[in-house]
Structure formats: structure tokens, C-alpha cells
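To keep things clear, I will list the structure first and then write my remarks on it.
Yeah, one chain of the complex is gone here, protein chain that is, but the others are all in their spots.
Order of writing sets the labels: A and B. Residues in every chain begin at 1.
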Amino acid sequence: MPAIIEVQNVSKSYWRDSFEVPVLNGITFSVPEGEFLGLMGPSGSGKTTVLNLIAGIDKPNGGSITVAETNIAALSESQLAKWRSTHVGFIFQFYNLLPVLTAYENVELPLLLTSLSKTDRRKHVEAALSVVGLSDRMDHYPKQLSGGQEQRVAIARAIATDPTILVADEPTGDLDKNSAEEILTLLERLNKEFKKTIVMVTHDPRAAERAHVVRHLDKGELK
Amino acid sequence: MKIPFKYIVRSLFTRRLTTAITVVGVALVVFVFVAVLMMANGITQTLIGTGSDDNVLIARKAANGEISSIITNDVYGVMASLPQVARDADGKALITGDVVVIINLQKVGPDGGMSNVTVRGVSAPAFQLRPQTKIVEGRMYAEGAREIIVGSSIARRFQGAQIGNTIRFAGDNWLIVGMFDTGGNGFNSEMWGDVRQLQSAFSREGAYSTVTFRLTSPDQFDAVKTAFEQDNRLQEFEVKTERQFFADLSEFMSIFLSALGIFITSFFSVGAMIGAMITMYAAVANRTVEIGTLRALGFKRRSVLAAFLIESLIISLTGAAIGLFLASFLGFLQVSTLNFGSFSELEFSFALSTDIVLLAVVFSLFMGFVGGFLPSIRAARLNIVNALRSA
Partner (left out) sequence: MKVLKLMLKNALRHKLRTTLTILGIAIAVVAFGFLRTVVTAWYAGVEASAANRLVTRNSVSFIFPLPYSYRDRIARIPGVETVSFASWFGGVYIDKNQFFARMAVDAQTILDAYPEFRVPPDQLEAFLKERNACIVGADLARQYGFKLGDVIPMDGDIYPGKWEFVVRAIYQPRDEKIDGTQFFFHWTYLDERMKANTPARAGEVGWYIIKIADPVDAASISSQIDEMFANSRAETKTETEAAFQQSFIQGTSLIINLFNFISFVIIGIIMLVLGNTMIMSARERTKEYAVLKTLGFSAKHLVGLIAGESVIISALAGGLGLLLTYPVVGAFSLVVPKSWFPVFYIEPSTIVLAGTAALAVGIAASFFPIQRALRTSIVDGLRFVG
């Protein structure tokens, strides 16, 4: 299978006050299309950093990152924003739904960045919400939903624009056992049935089990 | 601007108390701003309504107001013979020489201090020249008697200024026999009497303060002006339309109030702006994760900037609307003050105008923009990763 994500010799450091903290040291790997990749590693290993770089919300200091044949490391911020809106679907540990918007409106949010008409947007939102099984909660606000339900809405938001890849940062980190199960099953389904490429960072070994491939990061190096 | 409007509006409601406080602050500033301008405008409107463009009023060039102007009888004669002076059906010239003085009276009410009231001695044509002046109670003064009529504002606001009272001045008692109303212009704050009586009482025989006459037609004004410039008997005197003359009397007060009001309001508006800034900074700080999420989803920096700026503008516009609404009630108030231009009492209403409303709106938009600008920039400049991490 062709690699949909190619990470070549990427390095990244952060600045804490006046200290430069190197996090990634020239890592190279690729993710074939349709893969469900799990990234694990201790705190500070750089796994979230890798995720952020692949998702285009951060830029490497060196190296190149190619996603669906676009070298995103070379894009400007403005171009990256546009790229993200159609190519990446985000799933965060704390769901990050906008509290003042309903479930429907949260899922619709990324669609507002496209040129779809209101009617077309409605179709996409309803489709996404039905995939995650929350069609009956469209008009609820996040505070009226349980943690598991919020995460499902977040997933609906992530798939609404039919993005190239899905990235998930500790998607089950804040959920109880049953809700975590639901979410992982959903992710599996998205991967198997809808052929979505998923890169997931996790601490949880049960979550890791569901991935096809698990790689470990330690001190910025991939094992 | 792709960030949905409903997100902006609803976000305003999540921090109700602090948003409300900011709105009230802006409302207060706008209220004071508008009130002061309404006062200045009210004075101007009242005085503009005092004169008409059909009449011209002549005063001595150097005079500051009617009371310091003197026009002697012979000069009056020259003016009366000008061809531009209109005549009534009986051929009588529509011209009046007025004697204008000021007397001190005690105000009614708890403020109860003294103030100055204009007393105007007029001749019969004055009532044809100023048709809005109508006797509403009592009767007209009798020529040859020590009688006067009072404007409704004076009757209302001064002690002993009602029909039946006598006022003592110039060594004599003057009986108030009637009350007149002019529909709310400057004459409402005056007392009128027979010019001959007042001239003799104040030893001003042979001279008037000002002369007013009706033009044969309004476009004759320039001709009159030229006549004054060319006739060397008239060179010391200045002719203006009656409306212009009284409007000019409001100039000093109007500018004084507006300038002082705007100066001070600008100052404390900074307080309201800073209040808005603090509120917006807090809003940004509280929604850092949301901002990061929006950016991660692909919304651009400038959309975030615009969203917060609009939030700030909504706050200030709401404040302006409240301030304007409350200020508009001032229009029902009738108040009175000493007009510096004429050195005597003038009753007026606060008057709103479209210009004032526009200014208030622009001012509030400015406040909202300045208050929201820096916080919006901060929101836009957030680094996505850091913003998301701050959860």
C-alpha cells in the first residue's frame, strides 16, 4: 500500500524560558494508507509532538513531512490552515467541543470552511452524527452530554469533511471503561469499514490493542 | 469571516456578569456624552427658533449681545426709511425698535437663587414681526401704562412673576397683566412691555438697543447688507437675519458645553475602554482551548481576530444603544440656565439630533475597537499547540 504519511528525518525542539529542549531527533517513518497506527511512549517522549507535526498544527525544525503527496513542512501558516480543514480530522483527549454550540453546530464547524451550501452541510452533519450514533442528540449542548457522548460528537466533527487522515491524542484518556470501549470500537469501525487512516497516541494498552501497528517512542526516537 | 456569528453572540452570554458590567460602563459614557451634546443642541435649537429668516435684526457692531447695543433715534429713522422694509396692509412699516434690559429676579424652588431676566420694550409691530408670540392668559399690556406681559417660562420659574403680581423696577411698580407663549423659543424666557414706557423708566429716551424689521422678501437680505456697508450713517451697525442673530447668541454656550463635555468624556471613556479591554482579555484567556481548537480545525488567524473584535463591538454598541435610549428621555425635560451670550435666563429642552446619534454610535464603535483590539490580536497570535495544551 502506498504511504499516505511520510516523515523524513524530522527534528523538533521547544523553548522553555531560555532553554532549548530537543524533543525529536531526526526521526523517519511512514504510514501506509488505511493503517491504524498506535504511538506509545513515556511522558515527554515526543509522541504528541509527532502527532502535532503530522496534523499540521506545528512545524518541524528540520526534515520533511509529506501527507497525501503534499510537503506540509513547506507550507505557510495560512496554507496549512486551509490544508488542515480538508485533510485532517482531530480527536482530542478532552473532546474540545465549543461549549456554546450544539452537537449539530459543533460538527458543522469544519464544514463552514468549505464552500458547501447549507443544505449540503446538513447532509454531511447528519451522516456523521448517524455514523457515531448520536442523531437524536443533535440539539444538545456539550454540558448536556456524557463524556463518551461528547467524544462521539468530537469524532463526528473529525469525519464530517471526510478528511485524508484522522489523528487522535489520548482519545480514551478521560473516559471510563465502558465509554472507552465504545470509542475504540467506533475508531476501529472507521478504520475497517470507512478505510480511514488513523494515527493514535495513547497510554492505554487496551487502546493500543485495537491498532494494527504499535510503535514506541522514547526520548524522541522511534522503536 | 467564517467563524459563525452565533458562536460570538452566545460566548458573550456565558460571562454574563462581567459582560453586563462592561456594557453598563459604555452606556454611562455614551449617556453623558449624548446628554451634554443634547444640552448644547437644545440651547442652539431654542435660539435658532427665536428668529425668522424673514426678519433682520440690527445691533451695534461692537456689541456683545442686545443689552450692550445702542441705536439712537436718528439712526433708527434712517433704517426705517430703507426700501427693503416691508409694510402691512395699512401701509405701516413693519419695524420695531426694542429696548432690552436685564432685571434680577428670584427663582422658584430649592435652588432659589437670583437670576437675570430679559425685559424687552417693544412697539406694536413687534407682534406682527414675531407671530409665534401669542397671549395665552390675561391680556395685552395697555400702551401708556406701567404694565408688562411675561413669557410662560418666566411665569413658571420665577417668584412673583405671575399675572396679578407687581414687579418693582426703575422706581415704579409694574403690573403683570398677561402671559404669552411662543411655542418654546428664546422669547419665552422674556418679559415684554411698551417701549415708550420702558424707555422713560430707564432714562433711555431717544435710543433703542436693537432694531428689527421684516424684509419685503427674504432675498432682499443682501441688498440690505450692502446698504449698511455703503451708507456711512449705518457703518457702525451690523445687520443679520433675526435667526442668525439669536443663533449666534447660543454660540458661546454651545461651544463651551460641547468642548468641555467632549474633553471630559474622552477622558473617562478611556476608563470604559480599559474596562472593555480587561473583559476581552479575560474572555480570551478563558477560551484559549476553544481558540486552539478553532485554529486546529483550520480557521485562520484573522477569523479569530475578527471574531473577538466583533464581540467587543457588540458590547460597545449595546452600551451605546442603552445610553442613547436613556438619554432620549432627557428630551422631556425642560430646564433653564443663564445664557452667557445674552447674560440672561433661557429655558430650553434637551434636543437629540441625528448627528448626535451618529456621533454616539461612531464613538462607541471606537471604544469597542480600541478596547477589543489588543486582546483580539492576542487571541489570533496564540500558538495552536500551546493553546490546546492549556486545557
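Simple rule for what comes next: a residue touches a chain if its C-beta (ideal position, glycine included) is under 8 Å from a C-beta of that chain, and two chains touch if they have at least 3 such contacts.
Just so it is clear, the model here is predicted, and its values are computed rather than measured.
For the chain that is not shown, the touched chains among those present are B, taking the whole complex. Screening B:Leu28, B:Met79 or B:Leu215 for touch with the missing chain picks out B:Leu28.
Across B:Val9, B:Ile274 or B:Val362, the single residue that touches the chain missing here is B:Ile274.
Only one residue in the set B:Arg60, B:Arg156 or B:Lys225 touches the chain that does not appear here, and it is B:Arg60.
Subunit B residues in contact with the hidden partner, per the touch definition given at the top, are 17-18, 21-22, 24-25, 28-29, 31-32, 35-36, 39, 60-64, 67-70, 101-104, 107, 111, 113-116, 168-171, 202-203, 236, 257, 260, 264, 267-268, 270-275, 277-279, 281-282, 286, 335-338, 343, 345.
Here is the rule we use: only the chains that are shown with their structure count from here on.
Remark: subunit A and subunit B have CA centroids separated by 64 Å (rounded to whole angstrom).
Listing the residues of subunit A that touch subunit B in their complex gives 52, 55, 57-58, 77-78, 81-86, 90, 92-94, 96, 98-101, 105, 109-110, 112-113, 157.
For subunit B in complex with subunit A, the touching residues are 2-4, 6-7, 10-11, 13-14, 289-290, 292-301, 384-385, 388, 391.
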